[in-house]
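Missing here: one protein chain of the complex. Every other protein chain is in place.
== subunit A ==
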């Protein structure tokens, strides 16, 4: 029975589960969609998102009630609404206000705002994890707040934040598939387009899934290397 399944469906005898011809003709466009859209979308959104996260975290940590209030509302609004809805608001909703953006920039804006809110909590916790004495040591050698933050606190906070931020990054890679819904021709949308023509849904979507998996696997290897590098100054 198992043998029959193997020969008939997997290796492709009667009604092959893997259509190799389709595989080779579909993987090219999907990888292309990944390289042209999924990866740039991830990188831009994560970069802007991190900047936003740092500013939001600093606003939350500042004694300023107005700034920290704004930051709180922003984080709450983004965390309390679905990412897909946020994408739709930017792409389909903003034109009602006369702001019409292309799919790609719309996606970058929505994903950056999303990453910014979630990562701000990671950044805030990481900054708080650095002992208060480190701030004081910076101040006593005459450093200003920005100098102490940049040279003393953030390098230490970075080490703490790498594992959770890697999670955010890997989530983002996968979340970019939602951009297919606002016409960004990224990896998943390519697979949808081909599936709509060929009706080979299972094969195409599994191929897409495996491509995402490969990217995320490589990223987790990168994470390991960064963690090892940053651990050099920590007692083991």
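Definition applied: a contact is a pair of C-beta atoms (placed from the backbone, for glycine too) under 8 Å apart; a residue touches a chain by one contact, two chains touch by 3 or more; residues count from 1.
Here, contacts and distances are computed from a predicted model.
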Omitted chain (choose from "4-hydroxybenzoyl-CoA reductase subunit gamma", "Secreted protein", "Sarcosine oxidase subunit alpha/sarcosine oxidase subunit delta" or "Arginine ABC transporter ATP-binding protein") - UniProt protein name: "Arginine ABC transporter ATP-binding protein"
Residue among A:129, A:147 or A:220 that touches the chain left out of view: A:147
Selected from A:68, A:134, A:181 or A:198 as touching the chain missing from the view: A:134
Sole residue of A:97, A:221 or A:234 that reaches the chain not shown, by the stated touch rule: A:234
Touch list for subunit A against the chain that is not drawn: 131, 133-134, 136-137, 139-144, 147, 151-152, 155-156, 159, 232-235
